[in-house]
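Please see the structure below; I have some questions.
One protein chain is absent from this view; the other protein chains keep their places.
So that you can tell them apart, the chains are marked A, B and C in the order they are listed, and the count of residues begins at 1 in each.
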Amino acid sequence: MGLTIGVDIGGTKIAAGVVDEEGSILETCKVPTPQATDELTEAIADAVRTVGADHHVEAVGIGAAGYVDEKRATVLFAPNIDWRHEPLKDKVEQRVGLPVVVENDANAAAWGEYRFGAGQGHSDVICITLGTGLGGGIIIGNKLRRGRFGVAAEFGHIRVVPDGLLCGCGSQGCWEQYASGRALLRYARQRAFATPENATVLLSLGDGTPEGIEGRHISQAARQGDPVAIDSFRELARWAGAGLADLASLFDPSAFIVGGGVSDEGELVLDPIRKSFRRWLVGNQYRPHAQVLAAQLGGKAGLVGAADLARQG
Amino acid sequence: MGLTIGVDIGGTKIAAGVVDEEGSILETCKVPTPQATDELTEAIADAVRTVGADHHVEAVGIGAAGYVDEKRATVLFAPNIDWRHEPLKDKVEQRVGLPVVVENDANAAAWGEYRFGAGQGHSDVICITLGTGLGGGIIIGNKLRRGRFGVAAEFGHIRVVPDGLLCGCGSQGCWEQYASGRALLRYARQRAFATPENATVLLSLGDGTPEGIEGRHISQAARQGDPVAIDSFRELARWAGAGLADLASLFDPSAFIVGGGVSDEGELVLDPIRKSFRRWLVGNQYRPHAQVLAAQLGGKAGLVGAADLARQG
Amino acid sequence: MGLTIGVDIGGTKIAAGVVDEEGSILETCKVPTPQATDELTEAIADAVRTVGADHHVEAVGIGAAGYVDEKRATVLFAPNIDWRHEPLKDKVEQRVGLPVVVENDANAAAWGEYRFGAGQGHSDVICITLGTGLGGGIIIGNKLRRGRFGVAAEFGHIRVVPDGLLCGCGSQGCWEQYASGRALLRYARQRAFATPENATVLLSLGDGTPEGIEGRHISQAARQGDPVAIDSFRELARWAGAGLADLASLFDPSAFIVGGGVSDEGELVLDPIRKSFRRWLVGNQYRPHAQVLAAQLGGKAGLVGAADLARQG
Partner (left out) sequence: MGLTIGVDIGGTKIAAGVVDEEGSILETCKVPTPQATDELTEAIADAVRTVGADHHVEAVGIGAAGYVDEKRATVLFAPNIDWRHEPLKDKVEQRVGLPVVVENDANAAAWGEYRFGAGQGHSDVICITLGTGLGGGIIIGNKLRRGRFGVAAEFGHIRVVPDGLLCGCGSQGCWEQYASGRALLRYARQRAFATPENATVLLSLGDGTPEGIEGRHISQAARQGDPVAIDSFRELARWAGAGLADLASLFDPSAFIVGGGVSDEGELVLDPIRKSFRRWLVGNQYRPHAQVLAAQLGGKAGLVGAADLARQG
């Protein structure tokens, strides 16, 4: 199969791109994400038609946040869109006249990294995405593993603290409450509130109050040596690394790939994650260690991965 | 392939059995487990020769506690035996003249249940073994998944309580410290110590002191309505079920199989595990639920599973 | 000294009462609580003048939520009112022409119970108030102990779960997030959401949804045997009792008094609290045990206590 289209449905933008067999994006377009579900379907179809107009395209892969069923056809539940048992595959196929597969967005990103990014050459890879929340994908034996019902790899919602922080999912102590962009922001604000004298750089980047601190300030302040900013990354890394150690006990991959906006900081966050991983890895002196790698495709991993999954059929 | 031999190396006994393609055991023998590693190899070979003497056997599968490498040849580390990078496959093959595969014992038991027990008909199954500790095995897409280096499915050592109980593995807060036979015993003794008036049956079954309580007393007392015994099972189930919910977020199987000595109590322990599982299952109203099933093969699962894995080659 | 006035500043009402030396309330009045701090001072003064018009009153005690300084004059901080270093004693004295003492409301309630309620005859008493949040007061050696700076006995904000639930105070894992009316409501709603089939009574009392459950429904449902309602009280009691055990290790009182709206349910909540207390009491077989008693004065404890503290000067 030749060219396919990948679609990445984000909270504010829908990105679509024509992708070749090497994972290269030949053409892209972006449109705003409509709120109404009807308009959303149309917008997806429009984006596909627009970007594919000048290419011979054979299939479409759509990455969306939420639970997607094992047939890769129906979105069972989406956290940010009013989809409940939404037959997205059928609706888009009717509109664009091409075979469509729907995939969880973190699964698609994991597949993209496995095929064309940091995971190349590894047969068993676990990807985690540290964005606003924490998502992930599982590759075992060179295949994406989606679970029996399609909803595997919901890493963000394993419980790491009994009776811990409330999570949007209704549970408590979920990993993503401790290892994600949102958690990083909470760490920074709490520390700046408690010990402002250690957060002078960080506070000066915002409006001088803890509430004024934003995610981008934390990395900027950390690079300037702000103690609270550095400590906030370390706290994030403590939880991220300990969770990877758990995943190593469960999956024993040869590589972990860490993606998402938080990982854009590179070694600032990866180095402490590696240390924490090693600290908590059970049996670490008796077993081969998985590598902990930075993702390579950045924000394009989902689009590229979705396109490639559509190619695989 | 026809008949194979399965070997289960326990702490006190080595069990060997000739197993056919239906998982039936045609003949078995048991010998004591020697302490010295040299004698242990001999004892395994003797058991194989003894039990196989009157059968045309084509391969041998050995289940052992510990880390087994991805080639299923070398025991990297065993918790109770002085094996470190022990080339067990080669040593036994030299002695018995048959192809040998070595497998982690909990993996072997999981495979046994998948093939001939509670897991029949499921393609994606997670088994947990609640014995003295907590072990497990992963079947995805009808295959045993051992990880890239052979040491996956170490369920007992995921961290469920940060800064929690010390574990023999050197870490803290491992799941098996909260959900295992040893944990059940601790629950019962602690509660009998704190509130002996609620443990009259339980205490009467031992020597009257909390230390005199043994595992078998707890199930007996629970069946007689002893509040501390019942509450101890409930506490175990709280942790077991919450952990299964985490595994559902990760693996999304269609069935969990609960085996090991603790599960011999049947619904006394399975019913509260199911309730706790459901209580903590993230997204439980939007997703199909995995079944939580009792293991069917009892203590023979490991032997039968090892034999069958040898048959698969 | 003869009659004094006690004032209890609540979120919606200010209650004032003339109290005699036996703790009897001779006359009361209630006025709405104004939002603006200026009007609030006036409203307090008005209430004092109104209720005291026909009595020979010698002093005024005011109970207010928040930090009150050690001179019992200034409110350093109030959680629900815009008071920061508010010289409340001076302002009210100027308006009413009587000596005024200001006291933390939970301290005042503790003193009321010690003098005229469940604490009579005990020299060392710890009171906890399970209301919306969790407050308390300390009596040691027949004296109210307010700390060196006036802000002792903030029981609700000791950390019982590291990395636990966010608290309005900016910290995490505070006791009042696990043992209070608000916590009880969370327990009930979470459980009704996860296992609605065990909450049929509870759900039927509200609008059929977890969000429709209110505090009063939980006790009503518990009395009708609703499993989720009963389990929610048990969870509350688990945390309340474990916290009392900690307070016993610290203060070693002869009695704990449990007040506040949650305790209005009497033995429904006190019995499991006592069991949990005993379960977690360190050294419980070697030491005399404090009694765990229900408060006797109900919602009047704060007013009566404030009046009596004013009398003591």
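By definition in this document, contacts are C-beta pairs under 8 Å (C-beta built on N, C-alpha and C of every residue); 3 or more make two chains touch, one makes a residue touch a chain.
Nothing here was measured: the structure is a model prediction, and the numbers come from that model.
In the complete complex, the hidden chain is touched by one of A:D163, A:E214 or A:D264, namely A:D163. Annotation: of B:G170, B:G266 or B:G313, B:G170 touches the absent chain (contact as defined above).
The chain that is not drawn here is touched, among residues C:S254, C:Q296 or C:Q312, by C:S254. The missing chain lies against chain B, touching residues 161-166, 170, 172, 178, 190, 193-194. Listed here are the chain C residues that touch the chain not shown: 67, 76-77, 84, 122-124, 138, 140-141, 143, 145-155, 157-162, 169-171, 174, 242, 245-247, 249-254, 280, 282-283, 286-288, 290.
For chain A, the list of residues touching the undisplayed chain reads 162-163, 191, 194-195, 275, 278-281, 284.
Keep in mind that, in the parts below, only the chains that are shown with their structure count from here on.
The two sequence copies chain A and chain B touch through a face in which the numbers common to both exceed half of the numbers used overall.
Distance from the chain A centre to the chain C centre is 46 Å, each centre being the mean of its Cα atoms. Rounded to a whole number, the gap between the C-alpha centres of chain B and chain C is 50 angstrom.
Averaging Cα coordinates per chain places chain A and chain B 34 Å apart. Along chain B, residues 162, 280 each make contact with two or more other chains.
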